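The block underneath contains the structure these notes are about, expressed in structure tokens.
Of the protein chains in this complex, one is absent; all others appear in place.
Chain naming follows the written order as A and B, and within any one chain the residues start at number 1.
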Amino acid sequence: FVALCPLEAAAAPQQEPLCIFGTGDFGRSLGQRLLQAGYKVVYGSRRPQSCGPVPPGTQVMSHMAAAQSASLVFLCIHRENYDFLETLVHQLSGKVLVDVSNNLKKNIYPEANAEYLQKLIPGGHVVKAFNTLSAWALQNGPADASRQVLSESQDFIAYLMYISVATKLGLSVLDRGSLNAARELEDFPLELFPVWRLPLRLTLGLTVSFYTYLFLRDVIYTYVTEGKDISFRIMVSLANKVFPIVSLILLSLCYLPGVIAAFLQLYKGTKYKRFPDWLDRWMLCRKQLGLIALGFACLHVLYTLIIPIRYYVRFKIAESTISKVKMNQTSTFDTSVAWHSDSYLAVGILGFGFYILLGITSLPSVSNALSWREFSFVQSKLGYLTLFLCTLHTYLYGGTRFLRPSTYKWCTPPGYMLCLLLPSVVLALKLLILLPCVDRSLTRIRRGWERNGAGDDSRKALLT
Amino acid sequence: FVALCPLEAAAAPQQEPLCIFGTGDFGRSLGQRLLQAGYKVVYGSRRPQSCGPVPPGTQVMSHMAAAQSASLVFLCIHRENYDFLETLVHQLSGKVLVDVSNNLKKNIYPEANAEYLQKLIPGGHVVKAFNTLSAWALQNGPADASRQVLSESQDFIAYLMYISVATKLGLSVLDRGSLNAARELEDFPLELFPVWRLPLRLTLGLTVSFYTYLFLRDVIYTYVTEGKDISFRIMVSLANKVFPIVSLILLSLCYLPGVIAAFLQLYKGTKYKRFPDWLDRWMLCRKQLGLIALGFACLHVLYTLIIPIRYYVRFKIAESTISKVKMNQTSTFDTSVAWHSDSYLAVGILGFGFYILLGITSLPSVSNALSWREFSFVQSKLGYLTLFLCTLHTYLYGGTRFLRPSTYKWCTPPGYMLCLLLPSVVLALKLLILLPCVDRSLTRIRRGWERNGAGDDSRKALLT
Partner (left out) sequence: FVALCPLEAAAAPQQEPLCIFGTGDFGRSLGQRLLQAGYKVVYGSRRPQSCGPVPPGTQVMSHMAAAQSASLVFLCIHRENYDFLETLVHQLSGKVLVDVSNNLKKNIYPEANAEYLQKLIPGGHVVKAFNTLSAWALQNGPADASRQVLSESQDFIAYLMYISVATKLGLSVLDRGSLNAARELEDFPLELFPVWRLPLRLTLGLTVSFYTYLFLRDVIYTYVTEGKDISFRIMVSLANKVFPIVSLILLSLCYLPGVIAAFLQLYKGTKYKRFPDWLDRWMLCRKQLGLIALGFACLHVLYTLIIPIRYYVRFKIAESTISKVKMNQTSTFDTSVAWHSDSYLAVGILGFGFYILLGITSLPSVSNALSWREFSFVQSKLGYLTLFLCTLHTYLYGGTRFLRPSTYKWCTPPGYMLCLLLPSVVLALKLLILLPCVDRSLTRIRRGWERNGAGDDSRKALLT
């Protein structure tokens, strides 16, 4: 009864060899792994006699002979060299063809490599797979338990055979749908942080603007008014102002789209109208914004902690002590200053602690271990708490300084005031949403209720 | 021969549409993903003409027509609206019914949603699944490689069809057993850190008690005896005493149950007697205790590092320098004080380093990459080393202070002495266990030996 199940054909390793075209790095690594998994392996090569080293225990034949001996062929050759396959149309028809090729750049060919292969061999069962693996990862595979491969095929029998082989190799297969998506799969190894691009650009813009702004207000102002050169401050003092400012702005930009979305839903009285595109795109990069904000917060902490080691600071402290001695001053301890300084530092540390917690829970393995409610609790409740603490930290930093006219050099506000605007607005709007009456409407809308009453059916639809 | 394998029926996407009841967020996201995977999708709706947007390429029909056209139906509707399904008993019999619903709260219905569904449609093959996924996760699924779904069914054919669909969607399926456990699965997305509850309460209790204790000994004592207001110390100074105290106690509470368990086994002379319930529950939350302890240790480190930035500390240092100048004192450098101060700091840093290492190895993805022996080496050997270093750090902090009577304000010991009790006991007991004779008995018991010699068979049983 066993022979009736198509899984059998490929899975019983003894019966039939698997064929690999191409004896490059990838071909050799793959052959080695297949051998280890108990398969017979046959290489197809243009010049079987002089093709370089292959794993011991495998055979090298001509392409034609190799193709005939197996019912599953791995194509480990560059697309540029696919043309010779046309001569094997007959031998490869009916065979499962696993296309593992990648290109060096995106969009240099009109169709995906796998689609091109299917065109060349119309009778073959093409599976696109393994292209997200490197030869390196293949060779070291068994130790790396969590390696997954993406793959796709239109062809169910081909797919079953391929899966049984991939499983034997210790790879867990993630199906990515039919062959039409092959291009997406082939572009996958060429992507370079696509979702990070927007947040990174924003960060760069903010950093440069605030650096310039503070440079003008600090270094240039001092030079113009007092003639003193304090340009050394750009290395640490200015950086330690820019980092927390950018971090706080990015953190509030994480939570602003959620608030905007809630008000849009309240305004439209339904959750079934799509959000505008810019809001959708914004919401999709919240995680990245938050992680960059965390990075800047970490830099702020490090820059703050080295303050007492700096030559400048040590000099100032010594100078002030010496001048006190000389003037014979007796300064008295001011409890309110101590309160202010300590609470400012303590709130900052607590805010940073929660910040780190948010960062840890966004590690893939940690967030996968959380239930949906836990994840949203951490990212929303703890997130707003973090935003609140960091904003409070900045307010405490400012203290009563905003009352002194000397703060407004050249009539411009200091950087920390500018950066307080956004988080204050976000927190105020969030408070508004938390008002019982607003909250009730919003919850009703999010469960499917519509203000204009049309949605009898959609009211019954499941929201998550 | 292919048609003989039941996998085929659902897996060949062209043949038959899949049906989704409900056009809410989840229904629409699911439809989109099914479309991307190459399936035909049909929606069932009460008012097919005016049901809101569905993904382009899908059809909307009446519930009855939709049910008839497919052999697998996803029910993306709230349980409150299941009643209309009774009218479709005939159409849904023999179909695979995937119940994805969640409730807003636990225990509001007598039976699980999936069991209720099975009651309504006795002839349907009910699978409980996807309820741990959000519409959001479904839409962004392909990028999130490690998303797993839990699911369960009593029905093997139904289950196979469901698995082939879930796999096509790029989800890896974790089977949670038969439908009887549906309630557990439905409660899953509603859980909020259940294992963290006990450790968090304990932490809160300890923190509040020690804060109060230190507040009385520090702030109130100074106010009463000297009339000075040093309440500003609660922000940083007191916190920086409470955090390490609680951290050390929690860390030793991590290792105490293991020691108790060993002594219980030695006392009873067998490992086949169950531990008392409190010990079992305690052992299950050791990881959480350790992580909270690590969090407090991190706060302690940050609070310590900002010491030189505090106004209070700077004032004190300046004051002492000035007074030295005025008194014309010549203090000499005391090498033993330098030794003491440096070794206290160095031991603390090393302890913290190992602490962090323990934290990193308890990340799910890291601990999965370790073998069982590696994991137990890190968590046990390195764990005890960490406990030892942190305890030593506290002893060094105390130094010879315990000899001075002025330490015992109002005849109470300082906080660090109280917190040294528990780790000292744990380390002493562990040392006892490591004695060769005790260790030998324990190893024998853990390999299945029993003192009263009854267990001939169980001696042969495998222990891990």
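Simple rule for what comes next: a residue touches a chain if its C-beta (ideal position, glycine included) is under 8 Å from a C-beta of that chain, and two chains touch if they have at least 3 such contacts.
All of these numbers come straight from a predicted model, not from anything done at the bench.
> For the chain left off this view, which of B:A369, B:L385, B:L418 or B:I433 is in contact with it?
Among B:A369, B:L385, B:L418 or B:I433, only B:A369 touches the chain that is not shown.
> Give the residue, chosen from A:T58, A:S71 or A:S101, that touches the chain omitted from the document.
A:S101
> Among the options A:G269, A:G295, A:G353 or A:P413, which residue touches the chain absent from this view?
Final answer for the missing-chain contact: A:G295.
> Looking at A:S93, A:S365 or A:T407, which makes contact with the chain not pictured?
Residue touching the absent chain, from the options given: A:S365.
> For subunit B, which residues reach the chain that was dropped from this view?
3-7, 145-146, 148, 150, 154, 156-157, 160, 172-178, 181, 271-272, 274, 284, 301, 304-305, 307-308, 317, 320-321, 324-325, 331, 333, 335, 337-343, 345-346, 349-350, 352-353, 356-357, 363-366, 368-369, 371-374, 377, 448, 454-458, 460-464
> By the contact criterion defined above, which parts of subunit A meet the unshown chain? Give residue numbers in ascending order.
Contacting residues on subunit A, toward the hidden partner: 1-2, 4-5, 7-8, 11-13, 22-27, 36-38, 45-47, 50-53, 76-78, 80-81, 100-102, 132, 134-136, 140, 142, 144-148, 167-170, 172, 188-193, 229-233, 235-237, 239, 295, 298-299, 302-303, 305-306, 308-312, 314-315, 318, 321-322, 325-326, 363-366, 368-369.
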